[in-house]
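Here you go, one structure.
Excluded from the complex is one protein chain; the other protein chains are retained at their positions.
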Amino acid sequence: MLIIKCPWCGDRDETEFSYGGEADIKRPVAPEALSDEEWGDYLFMRKNTKGVFKEQWNHSAGCRRWFIVERDTVNYDIKATYKF
Amino acid sequence: MQKNRLKSGGHIQRDDILNFTFNGKKLQAYKGDTLASALLANDIKIVGRSFKYHRPRGIFSCGPEEPNAILQVGSGSRTEAGLKATQVELYDGLIASSEKGWPSLHFDVAIINDWLSKMFGAGFYYKTFMYPAKFWKLYEYFLRKMAGFGYAPDENDPDYYSHHNEHCDLLIVGAGPAGIMSALVASQSGANVIIVDEKEKFGGKLLYSDEKIDNTVAIEWVERAQAELEKAPNVKCLKRSTAFGYYDYNFLTVCERYTDHSPETTVNSPRQKLWRIRTQSVVLAQGAFERPLVFSNNDRPGVMLASAVSEYIKRFAVLPGRNIAIFTNNDSAYQTAIDLKNAGVDSIIIIDSRPENSSAATIKTNELNIEVKFCSVVTNVQGSNKVEGIEIAKLNSETGLHDNELIYRDCDLLAISGGWSPAVHLHSQSGGRNAWSEKLHCFIPKNTHQKNTSVGSSNGFWGLKDCLEDAKKRTSEMLTDLGYELSEKISFDVEENNYVSMSPLWRVNDGKDPESHPKQFIDYQNDTSVSDIFQAVREGYKNIEHVKRYTALGFGTDQGKLGNINGMAILAEVLNKPIADIGTTTFRPAYTPVSFGVCAGQEIGEFFDPIRKTAIHDFHENQTSPFELVGQWLRPWYFPTQNETIENAVKRECLAVRNSLGIMDASTLGKIDIQGKDALNFLERIYTHDVSKMAIGQCAYGIMLGEDGMIKDDGVMTRMAENHFYLTTTTGGAASVMSWLEQWHQTEWPDLDVYLTSLTEQLSTIVLAGPNSRKVLKKLMVTGIDKESMKFMTFVKSKIDDIDVDIFRVSFSGELAFEINVDSNYALHLWNILIEAGKEYEITPYGTETMHVLRAEKGFIIVGQDTDGSINPEDAGLGWMLSRKKDFIGKRSLLREDSIRNDRKQLVGLLSLDGKTVIPEGAQIIRKGAHKKPIPMYGHVSSSYYSPVLGHPIAMAMIESGRDRHGEEFLAVASCGTEIEVKVVNPVFYDPSGERQNVE
Partner (left out) sequence: MSKYSALSLIRHAFSNNKNWQLAIKDAEPKKSYDAIIVGGGGHGLASAYYLAKNHNLKNIAVVEKGWIGGGNTARNTTIVRSNYLWTEASLLYEKSLKLWEGLSQDLNFNVMFSQRGVYNLGHTLQDMRDIERRVSANKLNGIDAEVVDAKQIKKNIPSINTSTSARYPILGASLQRRAGVARHDAVAWGYARAAAQLGVDIIQQCEVTGILKSNNQVYGLETSKGRIESNKIGLVVAGHASVLAEKADFRLPLESHPLQAYVSEPLKPVLDTVVMSNAVHGYISQSDKGELVIGAGIDPYIGYGQKGSFCIIEHCMQAIMELFPCFSRVRMLRQWGGIVDVSPDACPIISKTPIEGLYINCGWGTGGFKATPGSGWVFAHTLANDEAHHLNAPFSLDRFSSGALIDEHGAAAVAH
């Protein structure tokens, strides 16, 4: 049961948040210029890091803000949380 | 007549006699007894049968590690299976049964398994019951019947359970000596403390100790401390409370039992409560478990843990034998001999596997003239339904093997002690590691992962003084670390026995093959014996995890609390490796079993998931409309008049809309208000159509795609002002669309000036549909809705009965229709006004079913019914909605190889050839004459109804290259196998030119 520090609200129980997966996936500026493979890479391919991982969370039952969490996916320790 | 009850002593209330039954036999005991002590007091020897060999078994321990006395307790809807008699507090009228043995507990025909036990060695079931293959069902039927400890109730639980969230600075698990000391220290620091213990009384091991603290008997010290802690404002004392789970971020789950010990269950109290505790830090003072010794027939009723014998004598004044042998490899069991002597037993012998020594323990037993045989081991137990005697041999301390010059000795109770293992369960659950101690011969906690510390005997300190010192020291460190100042010094004076010396004896061994001896049990509950481990290794199951799984070691309901360490040590011997190299096993919650009910709490039944009702719900309920569950919403399904069938009601409702006037509660639609100077820009990126083309006051049907190009949701978008839009979403999609928009805005385009507000609850939506809908509004003097001034797909602000409304001229039925948004507080009022005003047009409320029929007649899709996450706009016939001028979410995906296939499934209409049959929704579409399975499927029926206005059934389907197949005939195959001949047609069945919008 994680405790996540919302950068706006502070420490809150995991149940107040929803998960948004890998952070820093930038939507391509000109999607039509990409090959099917490059587009597929943006759409589906994920780092799925074992270890410290940058991910997005939403304080969905709170301020509804999205923010970044750096978390170790092995022991679930959160190293840092910060705003976009 | 409680044969084994001592005349005096114990913490029982002799004036409070309790009646109970065991396997139908009426018995008596006292308040303060556990079910186990009550059974022992009544000289009940056999309480169960073992899992595999059906060997008779007796009470073995005094706590949660009990492997044998697993009973069904209570009856009817309150019966509970699998309870350990050692943990059940006795109450008057308790009914217990063993649920083992056929025809009876004392004579179980399945004992034949024991005689043939060599056939039923480790993993035997993997090697047989395979031939003939179809017989497995039969084998399994009997195997299942033999397994299991008891019965689940077949009625619903009459009790309820609650949950409670709590925060604290320090949670102390276990209120034995170390836990109490820790709580005393913490209490004085001012920290916010919770201390939990599974028993009804604090004290742990001190409940049956004659050691002294501060010059008083330990128990008195305990009572004083408990009183002090209960008085302290910063300490919460939870009794009958088991911390069963230790999760990340110092989140622990504690189950507190309120009514299990009391015969009349109070109506106003939950049966159990789940404490969800977040704490800054944890002190683990769970104590230690005594280990059995491993020798032949060590499972006979009458073999008990030495500490359990002491506890029964001193806590319960129960003496489970008269002629007693004690077999030990350590000093602690000497205390049992002393306790027995003090209880008046004369015939006591200690068989000690260690060489003669002059420890405090031996000196004391010498004083008491208790016979001790050093360098000796018990090799075998005589008697099958009870201990009748033992065989003793000399142990060669050099080789660790015993000779076979056996001495026989009668006894009726054999107390055994193989040393102690710290209860590292919660430490392990918390992510901490354990290390094998060569000095203490047990695993002790090492490397905590969370902020916790193990103290006392759960940290490997056996002596009372050491326990207390350790608790004091570590708790102080923890508190200092948390920033608390420790003002007072706690000092204590201990008069302890310090019977702690131990020398390992993992199994009694004469060097011969264990198969040549009677079974030497390691895990009693699962009948795992030494020979099983040997065999497992012989067969290549060498990893501890394989051994455990293959032999079932540690998989019983005691979760290996008794047998695991002996098992691992014996495995180490077989593999000729140090125990440390065998590895530890990971403990998982629950520490002791916990009811499903308390984990579920009160969010069950109607509270399992919230139900949402519209502001107009009372009207629907008064009409006794059946409801359809859509997401969390209850929506009226149809509005039957008396005894009307759904078919007739829907027919009536449909025709009312087509011919005159219907009214529908559409309040569950998702509603989102979007403002900001970049609102347009934002929506351009989300929706597929050219939003910029929309004039102020104009509405447009809009779809949004996932980035994968598939239809995600649809609705109507209205441009309320230059930078102000209002969107509707599907009922089920409301929340997820809102989140989706927020996510794009915040994570991808935070620079856009956009504000999103959900209005789903704030606004209610009433739909007036039918050729007479405008007339009703006119009758109510509503302005701005004239045919000339208000075009189709436009919006106007107006008033009805002086209530502000937003009116949208949109239509999901194909008829002239108005969607009226109103503040939810006025919704029911407005609804009633409209109903009243519509009477002259026989205004007819209609539900979701009619709405579905009407839209299907027009070929309109419902996202989630006609689409399923694999349908793109072209597939759904919505290609015209895709802007060529701009990028939008999902656009690129529509260019992928698979998106431009020309054999994709496409939306079509279907008619049954006979003109009568309503095709079942979900039916698959195949070619006529296709028989060889797998039969190619061209698509499926997504929506299907009888159309009252057309007078025949209609359906919508997704069919491969469907738009090119108009006129082709197929078979629609229902799940029951019915085949219906169908023809592919255009999906717009009614008013294809859209004329009906244009009535006056």
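By written order: A and B. Residues from 1 in each chain.
What we mean here is this: a residue touches a chain if its C-beta (ideal position, glycine included) is under 8 Å from a C-beta of that chain, and two chains touch if they have at least 3 such contacts.
As the structure is a prediction and not an experimental result, all values here were calculated from the model.
If you put the hidden chain back, the residue from B:L6, B:I111, B:L207 or B:A590 that touches it is B:A590. Summary of contacts with the chain left out: across B:D43, B:E388, B:E495 or B:E515, the touching residue is B:E515.
Considering B:Q559, B:T718 or B:N772, the position touching the chain not shown turns out to be B:Q559 (whole complex).
Of the options B:K212, B:R322 or B:R549, the residue whose C-beta touches the omitted chain is B:R549. Residue-level contact of chain A with the missing chain is found at 1-2, 14-15, 18-19, 21, 35-37, 39-41, 43-50, 53, 55, 71, 73-76.
Contacts to the hidden chain, counted on chain B, fall at residues 78-82, 99, 116, 118-121, 124-131, 133, 136-137, 140, 143-145, 147-157, 159, 161, 245, 247-248, 251, 253, 276, 513, 515-516, 531, 535, 538-543, 545-546, 549-550, 557, 559, 588-590, 593-597, 599-601, 603-609, 611, 628-630, 708-709, 864-865, 868-870, 893, 896-899, 920-924, 926, 933-935, 937, 940-942, 973-977.
Note that only the chains that are shown with their structure count from here on.
Inter-chain centre distance (chain A to chain B, centres taken as mean C-alpha positions): 27 Å.
The residues of chain B lying in touch with chain A in their complex are 247-249, 251, 278, 431, 449, 707-708, 739, 742-743, 746-748, 750, 887, 891-893, 895-897. Only residues 1-3, 13, 18, 20, 26-28, 30-32, 34, 36, 39-40, 43, 56, 58, 60, 64-66, 75-76, 84 of chain A touch chain B when the two sit together in their complex.
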